[in-house]
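Only a single protein chain was left out; the remaining protein chains are all shown in position.
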Amino acid sequence: MIDDGEFIRGKVPMTKQEIRVLTIAKARLKPSDVVVDVGAGTGSLSIEAAMLCRKVYALERNVEAIELIRKNIEKFSIDNVEIIHEEAPRGLDRIEKIDAALIGGSGGFLTEILDALDQRLAPNGRIVLNCISIESVSKALNWFRARENYLCDAIQVQINRIERIGRVDMMKALNPIYIISAIKGGFDNV
Amino acid sequence: MIDDGEFIRGKVPMTKQEIRVLTIAKARLKPSDVVVDVGAGTGSLSIEAAMLCRKVYALERNVEAIELIRKNIEKFSIDNVEIIHEEAPRGLDRIEKIDAALIGGSGGFLTEILDALDQRLAPNGRIVLNCISIESVSKALNWFRARENYLCDAIQVQINRIERIGRVDMMKALNPIYIISAIKGGFDNV
Amino acid sequence: MIDDGEFIRGKVPMTKQEIRVLTIAKARLKPSDVVVDVGAGTGSLSIEAAMLCRKVYALERNVEAIELIRKNIEKFSIDNVEIIHEEAPRGLDRIEKIDAALIGGSGGFLTEILDALDQRLAPNGRIVLNCISIESVSKALNWFRARENYLCDAIQVQINRIERIGRVDMMKALNPIYIISAIKGGFDNV
Partner (left out) sequence: MIDDGEFIRGKVPMTKQEIRVLTIAKARLKPSDVVVDVGAGTGSLSIEAAMLCRKVYALERNVEAIELIRKNIEKFSIDNVEIIHEEAPRGLDRIEKIDAALIGGSGGFLTEILDALDQRLAPNGRIVLNCISIESVSKALNWFRARENYLCDAIQVQINRIERIGRVDMMKALNPIYIISAIKGGFDNV
C-alpha cells in the first residue's frame, strides 16, 4: 500500500489510497494477470497493480497525465507498465487479452469502453469501475445487468478523514465513490 | 427555510442549510421561546430561530462574525435578535431563563458552557449542539449521560450534494456533522 | 417535529424523522398551500404537512397503509388530510391545483407521476422526492434537467444514529436517502 503523498501528482485528480486499496482488492489480481487501467490519471492504480501483476497497460488521453504516469513509473522503478496515449475505447484494441480492467475515468464513453473490454476480457476476467457521477453508476449497472454472464457487485464508499487541527480531531469528508465490480462467466469459481 | 446563498458570509464558517433545518427541528422551538445561539458565527441559526421564536440571543466572541450577524439581521429585517459580544460561557449570565440553546461553536469551553446553560435552562428546555470534532461529541455525550434529568439523542449527518457539472451529476461531500440534542426534565411530555 | 415512535406504524416502511424534516423544509410549505403526498405510506409526511398547510391529499395504493394513515390522522386529530386510495399517477386528476408535491414512493411510475404533477403544479410550485434507488434518482434528475422551467437541487443524506448500548455509544447507520427538490418557474422568487 502506497501513501497518497508518495505519488507525483500535479493537478490531475488522483484516486485516494482507500479507494485504490478497495479497487485493487475487488479486482482480485493475480501475478499472472494482464491488467488495463482505463483513464489512468496519475498512474497510481497502474503502479499498485504493476506491483502485483505481470503486465499493466495504462490508457490515458490527457498529455499532462501521461507525463505524470511516466514520472511515477520512474519514481517507483516499475518496468511492467506500458502507456497507451489514447482516448478509450481507442487503444484497447492494442491489447490482446485482458484479465482485469480498472476504469477510473471514462470520459463519457463508458458503454463503448465496456463493449470493447467485453471483447477482450478473459473468462473469469474482472472489471472494476470507480464512478463519481450518478450517470456512470446507472449506465454501468444497466450494462452489467443486461448481460447474464457477468456477476455484478456495487458499493458506495464514503471516507471521512479525522485530522488533527490544533487540539481537536476534525472530520473531513472525501467525496463519495461508487465502486462497481463484475466478474465474467465462470461463476463456479466466484 | 433560507438558502445558504442568501446569508452574507465573509470568511466565517456557516452552518449549512440542511444542518440548520435539522438543528432547528431538534430544538422543537415554540413561538414563546427564548433562545440562545452560542457561537453564532454568521448568525444564520439565530435568524432562522428568530423567525420562529419570541427572542434570540446571539452570543459570539469574534469581531468579524459580530459584524456579519449585524448585516444579516438587517438584511432579513429581524428585530428580536440581541447580540452578545462575549466568549461563552461569559455572557450567558445576562440571560435570565433559556428555553432552547443552540451551540454551533464552543471554542474549547464546552463543559463550562453546558454547566452555565444548565443553570438557566427552563424545565423541558432543549440544548442542541453541532459538533465537528470527536472530542466535542465525546465531551457532550459524557456530560449528558452523567445527568439523569437530561434525555439525550445523537446523530451523525452526512450530506452529499449532487452537482451538475457539464453533462453529469457529481457527488460532492460536505463534512459530516454530529448533532446532539437533549431535553431537560419533564420527560412525560417528550 | 414529531418523533418516529409517535406514529402508528405496522410493517409499512416509514420516512424517518430527519428525512421528514428535510423533505418538509425543502418543500417550503406555506399555510395557504395545497399539498399532495404521493405514496403516503404511514401518512407521517402527510400529517407533518397538514400541521403547516391548508390541505393535504394522501395518495396511497396499499390497503394496509391506508388503514395506518386513517389511524394516524385520528391519533393526531388532523382534519385537513384527504385520503385518495389509488395507485399514482391515478388519483392525481382529482386534485385541481397543487402547490407542493411530496413523493415518498413512486412504484415504478415516476415519470408518469412527474408528468401528471406537472399538469397541476402551480407557478412556484415545489416537488420534493425521496429516493432510495439509483434508478429513481437518475430518472428524476433526467426529468427535471430536460425541463428548463424547473430549478432542481439534489442531495444524498446519510444519518447514523449514536445509540447507547451498555456503556458505549455505537454508531448505527440508516439507509441513505436521496432528496431531490425542484421549483417550477417563477425563478425570481427563489
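The letters A, B and C name the chains in turn, as written, and every chain counts its residues from 1.
In this text, a residue touches a chain if its C-beta (ideal position, glycine included) is under 8 Å from a C-beta of that chain, and two chains touch if they have at least 3 such contacts.
Every value quoted in this text rests on a predicted model; they were computed, and no experiment measured them.
From the options C:2, C:52, C:132 or C:151, the residue with contact to the unseen chain in the full assembly is C:132.
The chain omitted from view is touched by exactly one of B:38, B:114 or B:137, namely B:137. Here one chain is not drawn; of A:87, A:112 or A:169, the residue touching it is A:169. Think of the hidden chain as still there; on chain A it touches residues 1, 3, 17-18, 21-22, 25-26, 28, 137, 141, 145, 154-162, 164, 169, 171, 178, 190.
Contact between chain B and the unshown chain involves residues 134-135, 137-138, 141, 156, 158, 176.
Taking the whole complex into account, chain C touches the unshown chain at residues 108, 132-136, 158, 160, 162, 167-176.
Criterion: only the chains that are shown with their structure count from here on.
Of all the chains shown, the one with its CA centroid nearest the global CA centroid is C.
One finds 42 Å separating the Cα centroids of chain A and chain B.
Centre-to-centre, using mean CA coordinates, chain A is 38 Å away from chain C.
Measuring from the averaged C-alpha position of chain B to that of chain C gives a distance of 26 Å.
Contacts with at least two other chains are made by residues 134-135, 158, 176 of chain A.
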